[in-house]
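Of the protein chains in this complex, all but one are displayed in their positions.
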Amino acid sequence: MSWSASEMMTVAAARALADDDVCFVGIGLPSAACNLARLTHAPRITLVYESGTLATKPTVLPLSIGDGELCETALTTVSVPEMFQYWLQGGRITVGFLGGAQVDRYGNLNSTVIGPYGAPKVRLPGSGGATEIATACRRTFIVMRHSPRAFVAEVDFLTSLGHGRTGRERRAMGIQTEGPVLLVSDLCTMRPHPETREFEVTSLHPGTTREQVVAQTGWPVQFAAVVEETPAPTATELETLRDLNARTAAAHGQASAAE
Amino acid sequence: MSWSASEMMTVAAARALADDDVCFVGIGLPSAACNLARLTHAPRITLVYESGTLATKPTVLPLSIGDGELCETALTTVSVPEMFQYWLQGGRITVGFLGGAQVDRYGNLNSTVIGPYGAPKVRLPGSGGATEIATACRRTFIVMRHSPRAFVAEVDFLTSLGHGRTGRERRAMGIQTEGPVLLVSDLCTMRPHPETREFEVTSLHPGTTREQVVAQTGWPVQFAAVVEETPAPTATELETLRDLNARTAAAHGQASAAE
Amino acid sequence: MGTSRAAGRSLARRRVRLSHIDVDNRLTPPIRPGTFPRGVPARSRAVPPFAMSAFLPLADAIARLVRPGDAVALEGFTHLIPFAAGHEIIRQGVTGLTLIRMTPDLVYDQMIGCGCATKLVFSWGGNPGVGSLHRLRDAVEHQWPRPLEIEEHSHSAMAHAYAAGAAGMPSAFFRGYRGSDLPAVNPRIAFIDDPFTGEPLAVVPALRPDVTIVHAQKADRDGNVLVEGIVGVQKEAVLAARRALVTVEEVVDTVAKPGGQNAVVLPSWTIDAIAVVPGGARPSYAHGYYARDNAFYVAWDAIARDRDRFRAWIDANVHAAVAR
Partner (left out) sequence: MGTSRAAGRSLARRRVRLSHIDVDNRLTPPIRPGTFPRGVPARSRAVPPFAMSAFLPLADAIARLVRPGDAVALEGFTHLIPFAAGHEIIRQGVTGLTLIRMTPDLVYDQMIGCGCATKLVFSWGGNPGVGSLHRLRDAVEHQWPRPLEIEEHSHSAMAHAYAAGAAGMPSAFFRGYRGSDLPAVNPRIAFIDDPFTGEPLAVVPALRPDVTIVHAQKADRDGNVLVEGIVGVQKEAVLAARRALVTVEEVVDTVAKPGGQNAVVLPSWTIDAIAVVPGGARPSYAHGYYARDNAFYVAWDAIARDRDRFRAWIDANVHAAVAR
């Protein structure tokens, strides 16, 4: 079976999730990855959407964070203030998914503006939940497509803290959560170096070369001592994901929202 | 029809309530007064109990603040944190009822200890909701039986702020709510002097003399320029109250909790 | 927040009270102990304290409750977004508004594109699952149709700030904004040291809209409102507001639930007006009534990209529509 880069990313992210995880799920690829994990190796995983839906088991992927499907399949639904107070800030979430327009080598993310804040070249959507997801979840996973404009030497605006602009700020601030521990792109997976916290390539997706990653990364990207090949998506993973996307497309009457 | 001192107190307190009031109701006489008002001249009055029951219409008086009857007849029930956050502190209550073991001439209340705090002669139940009811409700009514031990020159402990120990502290603190505007006892009703905020007798219950009030008050009690006679309970008021107490006694299998 | 306190008071004599027509006849916001030290004086006892909600046609409700220059929150977290009310504000040409919403969504994209707003308070300004809000971006990037000041927060901050408003607090205290650049560009984010642990904590002013508008499933005949499903920040936004309008799908005999006592109910005395507007949340959705029009959210992207196409859409779908 062949697969798309998007499918490889989704599968790689899904594999990093465990049965005991409680995930704060964003729309798009994170939602697909979390539900793929639930439908394959992590059937008891708990999915939480910031709209207040606790322990949802959607049969199709939501287009928005507050789709009725999420509420109908939830254990219960709480208010948005409660979600941010008792559940996110209360330390009940193990994994938060984050992305953005820009990421730097320390996993700091920009989802606010390209260019100066007061006179932006591009006005992005902004933080949403991300700023506090980045510090309140036990750990975070970053999912972004590789490009030199996205993987930058310095983010134009630091919306959500990774390990800090020098890799040391997070620890210096006494923040107890781990921060970004995994970055999945369409080319590779990266993990922070244990000492410097700089993200380095730990596995290349099948068919990807080191040169491709270097060309698509806006800083002098490091590779781990041992770089593995990401195991290819299995037939089960692909079939489950495609079924999910097909159900989603049928339900929403359009191309899958997870693409 | 004759009536008891307790009935006169309840009726006098009930009459001070209006159809548009939202009352934070305590157990005992306040509960009887609020429900009497609801069953007579103020059918649309909103009763809130600190257990979280909003807009309850109990058919019998509760023994405790959290009786199931309150929940069953409520518009809805909220959590106790929400009750204190959104409803009391949020400024949604017009009248709070308070009482205590001691009251002074400025309506400051003690429900904490008789004697020194560290070595109390009598340990009382403590604040409960009272400390914040006293400052968050638009105004408060005090209901207490007259005696020199209860109506004291100085409270041993100030649990709940009235107008302050000199009558000026409340305004000096910038507190926007009115504080205690009415005190109903078994002998008379009292209201604060517009300037000094000292409670003075504004009406004597039928059969009560000024001398009785003076003898039962622990400070040199003042009388308003015009002291009226409290109108006697009407037959409707007494019958409604007695029916309520009889239903309550039957439901609880004991003497009325409102006595 | 808001400059229309006096305007709000001028409305005070026009209140029509449900089932007691013209008896009560006022429209006064509840007092807020939280306004210390610059708060409004406690209201005189001569004026009855709170009133019940009045059922009004939507156009009347907007005319009475929303004034130029108001700080307005139209809330609803994906679910129950009060589009019909937003369209009525556009039709009435109200301007100078400070628009408050966690997710501006299409409803504020439309209002901003029509020039209703001079300021936006928000935390995530995208088209959910689709992309950008092009009218919002055009206002921020090119000041079209007019400049738009923005006050930008995180979701957690806004959720806490609404809750603080509902709780009568001057500010919201929370663990937030750690390591982010947002405090550097938003002066309404402060930090204090926790008095017991010394931990730095974020503080933002409570949100206190002049008017909050939400959509809900049901009101009963007494004007109590039931919200079900994804309830978002609607309750907090209503309780935080000086004036509140709820549009509902329908009126029923009772919203109290003997078997479900812990439902999200907004009592009549927390609401100023109710307008019955079936479909009032479309293209958003109303749980139990109709689904989200996802196709429209996708289609909006192309409509909103182009100023002329946007104006044509507003003319055809908002101005030409009769106020419900």
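All chains are identified by letter, namely A, B and C, in their written order; residue positions are counted from 1 within each chain.
Keep in mind that, in the parts below, a contact is a pair of C-beta atoms (placed from the backbone, for glycine too) under 8 Å apart; a residue touches a chain by one contact, two chains touch by 3 or more.
If you're wondering where the values come from, they're calculated on a predicted model, not measured in any experiment.
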Identified contact with the non-displayed chain, of B:95, B:143 or B:158: B:158
Residue among C:64, C:87, C:175 or C:243 touching the omitted chain: C:175
In subunit B, positions touching the absent partner: 27-28, 50-53, 62-68, 70-71, 77, 79-81, 83-85, 88-89, 112, 117-118, 120-132, 134-136, 157-161, 164, 169-170, 173-175, 252-254, 257
Missing-chain contacts mapped onto subunit C: 33-34, 36-38, 167-171, 173-175, 188, 190, 192, 194-199, 201, 203, 205, 228-229, 231, 257, 260-264
In subunit A, positions touching the absent partner: 18-22, 44, 46, 54-55, 71-72, 74-78, 85-86, 89-92, 94, 135-136, 138-139, 174-178, 181
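The rule is short, and it goes like this: only the chains that are shown with their structure count from here on.
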Chain-level touch network, classified as line, ring, star, complete or other: line
Farthest chain (mean CA position) relative to subunit C: B
Subunit A-subunit C separation of Cα centroids, rounded to whole Å: 31
Whole-Å gap between the CA centroids of subunit B and subunit C: 37
Subunit A: positions in contact with at least two other chains: none
Overlap residues in subunit C, where contacts from two or more other chains coincide: 163, 235-236, 264
